[in-house]
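To start, the structure itself, in structure tokens.
Yeah, one chain of the complex is gone here, protein chain that is, but the others are all in their spots.
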Amino acid sequence: MLGLNNKDTKFLIIVILLTLSTPFVMQPFSESSAMAQFNGGYPDLMQRVAIFGIFAIGFNILFGLTGYLSFGHAAFLGVGSYSAVWMFKLLSMNIIPGIILAVIMSGLFALMIGYISLRRSGIYFSILTLAFAQMSYNLAYSVLTPITNGETGLQIRPNDLRILDGEGSSTYTNLFGLQMSSSAKWEVWGHLFTFNVGFYVCAFIAICSFYLSLRIFRSPFGLMLRAVKSNQNRMSYTGLNPRPYTLAAFVISGMYAGLAGGLLASMDPLAGAERMQWTVGGEVVVMTILGGAGTLLGPVLGAGAIKYLENIFSKINENVLHGWFDFLPDGLENLLVWVFARFTGDGWHLTLGLLFMMVVIFLPGGLMEGAERIRNRFGSKGDIDETGASTTKPAE
Amino acid sequence: MSHNKTTRRGLLKGGAVVGAGLAMPTFFTSQANAYTNAPSGGKVTLGFNVPQTGPYADEGADELRAYELAVEHLNGGGDGGMMNTFSSNALKGNGILGNKVAFVTGDTQTKSDAARASAKSMIEKDGAVMITGGSSSGVAIAVQGLCQEAGVIFMAGLTHSNDTTGKDKKANGFRHFFNGYMSGAALAPVLEKMYGKDRRAYHLTADYTWGWTQQESIQAATEAKGWETVNNVLTPLATTDFSSYVAPVLNSGADILVLNHYGGNMINSLTAAVQFGLRDKVVNGNNFEIVVPLYSRLMAKGAGENVKGIFGSTNWHWSLQDEGSKAFVKSFGTKYGFPPSQAAHTVYCQTLLYADACERAGTHNPCGVGEALEGFKFDGLGNGETEYRAEDHQCFKDVLVVKGKENPTSEFDVLEVVEVTPRAQVEYAPDHPMFAGGELGKCNPGA
Amino acid sequence: MGILEVQNVNKSFGGLKALQNVNLSVEEGTIHAIIGPNGAGKSTLLNCFVGKLVPDTGSVTFNGQSLLGKKPYDINQMGVSRVFQTPEIFGDLTVFENVMIPCFAKRDGAFRMHAIERVEQEVDIREKAEKMLLDVDMADKMHMTASSMSRGDKRRLEMAMCLSQDPQLLLLDEPTAGMARADTNNTIELLARIQERRHITMAIIEHDMHVVFSLAQKISVLAQGTVIVEDLPENIKGHPKVKEAYLGEAAE
Partner (left out) sequence: MDQIILQLLNGLDKGSAYALIALGLTLIFGTLGVVNFAHGALFMIGAFCSVTLQKILMISQITIDESKTDFLGNALKVKTPYVEVWFGEATGQAIIDWSVPLAILFAIPIMLFIGWAMERGLIKHFYNRPHADQILVTFGLAIVLQEVIKQFYGANPIPTPAPDVFKGSFDFGTMLGFEANKIIYPFWRIVYFVFSVIIISGVFSFLRFTTFGMVVRAGMVDRETVGLLGINIDKRFTIMFGVAAAVAGLAGVMYTPINSPNYHMGMDFLVLSFVVVVVGGMGSLPGAILAGFMLGILESFASMNEIKSILPGIDQIIIYLVAIIILLTRPRGLMGKKGVMED
């Protein structure tokens, strides 16, 4: 189906089902329970997980397949966001033109940076991309303020031009009138599920992105990219010029990043310079490695894990902790609250750092390896092939 | 499943349907609430969005302490703090409108993106009806925009840029803190008195929006007093070593250095300026002086001895002796063991003011609350007579001119109040050119 | 006129003259061995054929076209394949994929973007690769990861990769180095079979005289950067200059 073999079709269907049921999966606890703090099924987080999933899927096409480690993909995310917001300001609050321009602009930007950076490999390449991204960030924050609105970030104003929408039109992003921010809520047995238009738009695009990346992984082009990672020397002596392949991968992943940036702006029309900072570029690297570089689903899991941690753990303050341990004697309660407070609230970075270390130390293949191990432990050999390595078996 | 309830919440607004093809899906039933996150179950949730990681984490921590104190006081706990000195008597210590006050916290990371994500989660997940906090203007403006869209009230925390209530002002946003213009208006007369009319100033300015607006304000105010501006050099935000910007100052013929920096930037640039021995020099027959227009106690502490004798302005200081300030310092100090910072004071006041406005309006509806706050005049919150101006939602009150203390008696005692500049002196017209270009818009209840 | 013509090639690294006035002509359809003591410049010469090094002066032509300044992948596309001393293969990929890549390169040229097609559906490529693996007796190892194989298998794989491109000229850099006698004999047999069946021109650098004299139809002896003798194998044996070159080395 859809140009996939049976295994991949099954895989895709599972991914689609998982994505569509995110509002349930991320909202496992009843509203009244103490665990409700861990519910993540609200629109913003679900959107972010989907969007950063797209970002990481794209990054993985470059890093997972070719092994080129770019620290500068944040620049494309930023370019995508700025382009989209400018389209909202000038043309229409409909997200389609914004997203299209975001992908085009980031693609052009990636072509330029990639063309220069790919003259080098290894860490020299990484530093070149990092340098480009940092330059973009520093300039966007200061000198380019007329375009980027600097520190504050580019925002929508009621008196923007919006040629297609006309005077006094709504300032909410929409898809042909369907507002991104509108949601339906469903209360059942104390659970509250939110179905948000924006999330489903993101989810639809994320599934398309995933499908595209699946096709790339299984294509001769994907094979060439893996050849680049494996042995560039042999590739050259086999009559293949590695540069156009890596450049194509770089531009594709840059366009994915731009798409993610455009979507971020579509869900929340603000484009800040921070999106271009190296820490954001580093974040997608971390997401990809954490989930499992070179696997199809890993980067999405990594993105989900980090965004969840960032948004949920940072909100657990001592007050909440006291609520949890209320039933304990005072001394013990205070002790436990103190211990937990080191890792939550303002200590959430510590949890993040520890998580990186634990995963890299104990699960060298990232979260996907963890999933693999669990699957093996329980004996059932899943039939979803993750690495893409052995799917090129002859069709029996 | 007869007890299932499908409601439509969120920000769906009628009209403005652009594409003709798609009509509104039918599963959305009519709006159940009159405004976003109307409290239910006797509980009202406030969202405290402060920096918990990054350079301003300590400031954020102090804000959180003040928020917790305010919530305690609103719910009738503690000694009541400034509720006792507040000129409005609407608050009864039984929560807000009889609803017990609960709160959620989040981390802005001092990044507009993260701050908006955090605020959104408070609105979407926790049902916060008001968002407050923050420690930089970029964040404040970004979150203010979000609250306007989402239909909740935003009480800006520490934000000093003219833009917050200037070109980026929003109907749902209110600012208690002072701004760059007020700093200039308060400082200039003191500087003139201390250093004379005929001075030449050299500005080092953080190269982003806040820095620019403050520099513009200070330059205008000092030039009006007869000073000359020799140069204005923009420094990158990421600078940690300011030596190469400080080094040329002496040769420029300037005899005053104005540091339009905040936080780590300010600590480092001031340290570098003092290290270069600028203050020991005599230029044009005048002692060379340094001015830091925006001070905070935490920053002054970070700069250590270097702040001694250096002038600046601040929103509030714990050593003020009015009843409101004394009451606040007492209840904060008793609870936490040290005096509150200006950030703590600002957010404490705002929480009280929000609660008070709800009581007076009789609703949490942002439009009602906004109306109650607009043009509201009050006293007893530590800054003398104060007004929230209706035209731009900027708060007008006395501004403090402070100076680094020469002989501190404790680690908190680093600033001394030189002058309390009366409110009249720092007021400006709502259409002042430095604040032009924005539009308050209409209040948005979100429904 | 040979398929590969080398004329007056000079190459020096700093002060060291690696190649001096090298002249060489490889006749189409023959196996041409290049021998010589260590450090004679054999590998340098080979690198000049494939675009890894550019000679300081002189010319290298293949089918009448100059190879100078061309990139390795261009030279390969012209029909020159190379087997390395230590096998250069795609270690992370399966054996089958290793062979498919050169098949793609042969069909599509140096770059073709086919990001949406499926590898599985490239029937012609797959068939060709399968056939090639059968040819070198590796069909059973098709789905192994290449890096997990023995050294001998890796070399056979590399050979298969080069052959799958139907090269006009195959360059072999010590194809039997480090092999046991039995393996060496297998390799000799394989190369002879290929030459017989496909008439591929080969240039071999080799130390093992057994290999050289079993295969070569012509031999060039390189010593201190110059070709001292180029002749038929029977004339090389016992040639005084060759003796001097090798004994001289041994005497040192």
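The chains carry the letters A, B and C, assigned in the order they are written, with residues numbered from 1 in each.
Convention: a residue touches a chain if its C-beta (ideal position, glycine included) is under 8 Å from a C-beta of that chain, and two chains touch if they have at least 3 such contacts.
Note that the structure is a prediction, hence the values are computed from the model and not measured.
Every visible chain touched by the undisplayed chain in the complete complex is listed here: A, B. Touching the chain that is not shown, out of A:L12, A:A74, A:L130 or A:L270: A:L130 (per the contact rule at the top). The residue from B:G151, B:G180, B:G211 or B:G302 that touches the chain not shown here is B:G302.
Residue in contact with the omitted chain (choice from B:Y67, B:Y195, B:W227 or B:Y245): B:Y245. Along chain A, the points of touch with the absent chain fall at residues 63, 67, 69, 116, 119-124, 127-128, 130-132, 134-135, 138-139, 141-143, 232, 278, 282, 285-286, 289-290, 293, 342, 347, 349-350, 352-357, 360-361, 364. Across the interface with the omitted chain, chain B contributes residues 53-59, 61, 207, 231, 233-236, 238, 240-241, 243-245, 247-248, 250-251, 264, 267-268, 271-272, 275-277, 280-281, 283, 298-299, 301-306, 318-319, 329-330, 333-334, 339, 409-410, 412-413.
One rule holds in what follows: only the chains that are shown with their structure count from here on.
Chain pairs A-C and A-B differ in how many C-beta pairs are in contact, and the one with more is A-B. Averaged C-alpha coordinates give centres for chain A and chain C that are 46 Å from one another.
Separation between the centroids of chain A and chain B, computed from CA atoms only, is 33 Å.
None of the residues of chain C touches two or more other chains.
Remark: chain C residues 50, 71-73, 76-77, 81-82, 84, 88-94, 96-97, 100-102, 104-106, 109-111, 113-120, 122, 125-126, 130, 143, 145, 161, 165 touch chain A in the complex. Contacts from chain A toward chain C in the complex involve residues 3-5, 215-216, 218-224, 226-227, 229-231, 233-241, 244-245, 248, 252, 389-395.
Residues 1, 4-13, 15-25, 27-28, 52-53, 57, 60-61, 64, 68, 103-107, 111-114, 116-118, 120-121, 124-126, 136-138, 141-142, 145-146, 149-150, 163, 168, 207-210, 234, 236-238, 439, 441 of chain B are the ones touching chain A in the complex.
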